[in-house]
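Heads up, one of the protein chains got dropped from this complex, but the rest are sitting where they should.
So, chain A:
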Amino acid sequence: MAAADSPSAALRRDLCSRGIRLAGKMRADVVDLLDAYVEQQGLDASAGVAAVEGVPLAAVERWDEQTGTQRLLENLAAYRAFRALLAQMLEEQREQLGEADAGLGRALAAVLLQVSAFAYHLEELLRLESRGIPGEEGDAPPPPPRLSLFEQKLRGLGVLRELAQWAVRSVRDLRQLAKPSPAPGLPESP
């Protein structure tokens, strides 16, 4: 209880709350963006996209057995990867369409900002966990191979879909983190 009343606990709660809402907003925006992206790129919404290299997967086994730190680290790694992927997508988008579809570009930029913001939230939470923040360089994914235009579109579709999944997972992760933890490092009850 004392931890709950401390400033760090309040800050943690606030960061979790804000992160949850940000993840929710991010998911909503990504869902909207997906529709626009599919339409804009001329893709089929039902098109199946296999796992894209470099895109972290949201699905995980024994999710409920993860610790808070583990959740934060996985989220941070994923969103850092998404940040890079989205930045690449944005650049490719500008190269392909120029200023012809500024709306899609603005939406991509907005999602990119949200991803960055969410990564910042995760870093702050990790600081509160008294855990060192892993270096971004080391975790940076390898530069993606040169892809064809269609492959770029498919990859973009895969990134956005996976980001939407991660947004949902992140909400759940942060809700878990928001709950008062009995002891750091211990597995949390589902």
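In the analysis below, contacts are C-beta pairs under 8 Å (C-beta built on N, C-alpha and C of every residue); 3 or more make two chains touch, one makes a residue touch a chain; residues count from 1.
Definition applied: contacts and distances are computed from a predicted model.
Here one chain is missing from view; checked against "holo-[acyl-carrier-protein] synthase", "Dolichol-phosphate mannosyltransferase subunit 1", "Interleukin-6 receptor subunit beta" or "Large ribosomal subunit protein mL51", UniProt names that protein "Interleukin-6 receptor subunit beta". When the omitted chain is restored, the residue from A:A109, A:L128, A:L147 or A:A178 that touches it is A:A109. Touching the chain that is not shown, out of A:A28, A:L57 or A:L149: A:A28 (per the contact rule at the top).
Screening A:G19, A:P56 or A:G156 for touch with the missing chain picks out A:G19. Looking at chain A, the residues touching the absent chain are 18-19, 21-22, 24-25, 27-29, 32, 106, 109-110, 113-114, 116-117, 119-121, 123.
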